[in-house]
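With one protein chain withheld, the remaining protein chains of the complex are depicted in position.
This part shows chain A:
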Amino acid sequence: MPAMFIAFLFPLVLFSSVIIGAVASLLFYLSPNELLQAFTSAETWFALRLTLSSSLISLIASLFLGIPSAYVLARYRFAGKVVLETLLDLPMVTPPLVAGLGLLFLLGRNNPVGHTLNNLGVEVLFTPLAIIVAQTYVATSVIARSAQATFSQQDTEYRHMAMTLGLSSGWTFILVELPMAAKGLVAAIILGWARALGEFGATLMIAGATRMYIETLPVAVYLSISSGESELAVACAVILLALAFLLLIGIRLVNTAYSTVRIRHVEYSV
């Protein structure tokens, strides 16, 4: 066996062991009975329902914001494009608490945006709507950048070909470019949804943490561990882990489905 393989395998095995250790510690922290009891508690179910509903709404909002943004950045050259790309990256690299702080000031009554919303009767801060704002903020960035990479890889000649076949730009996008980008877009959606499901820092800053009101699964983990209720914290953490695992399987399935090319015996008929 090559020495380099063994040398480079060591860090991989070491890090994999740490991951396995962390996951196993979480899974086996409670006895099956304790875990079942925590799973069936009203608070766990509330957190699960709120997390799924808010993250799905955020996902839809992120798609409406992210896909057109990605397409514009992938297809067109214009002044300030690099600045916009950097701005789009910002929510991905900014610490969530910092992003939350920025949103808190933006939506606060002292800011024109927050003031206008308040005058229109829209209360955002410290309401469930704030959870959606926080999740959309982080998920849109992930979806837009992943989708941009997908659209950029697409051969633009397909677009030209569609147009010579009589399709308008809009129909070309809907009938040709979107379906052709499906694999990358599904992966982008899954990544964006995963980001929304696990959002905590920005949510804490603009929505707060209130039991049975502003209590998504990550918030439930935080509240429970702060008050010493480790059973509930572990149950919510295990659910988040399971959701992340399911999303990973989803990405794998999408990749497998698209990479399976059926080879057919070719016969020429005259």
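Here is the rule we go by: a contact is a pair of C-beta atoms (placed from the backbone, for glycine too) under 8 Å apart; a residue touches a chain by one contact, two chains touch by 3 or more; residues count from 1.
Here is the rule we go by: contacts and distances are computed from a predicted model.
Chemist: If you look up the hidden chain in UniProt, what protein name do you find among "Putative spermidine/putrescine transport system ATP-binding protein", "Molybdopterin synthase catalytic subunit", "Cation:proton antiporter" or "Amidase"?
Modeler: The correct option from "Putative spermidine/putrescine transport system ATP-binding protein", "Molybdopterin synthase catalytic subunit", "Cation:proton antiporter" or "Amidase" is "Putative spermidine/putrescine transport system ATP-binding protein", the UniProt name of the unshown chain.
Chemist: For the chain that's not shown, point to the residue among A:Pro11, A:Gly80 or A:Gly166 touching it.
Modeler: A:Gly166
Chemist: If the missing chain were put back, which residues of chain A would it touch?
Modeler: 155, 157-158, 160-168, 171, 175-176, 179-180, 182, 261-264, 266, 268-270
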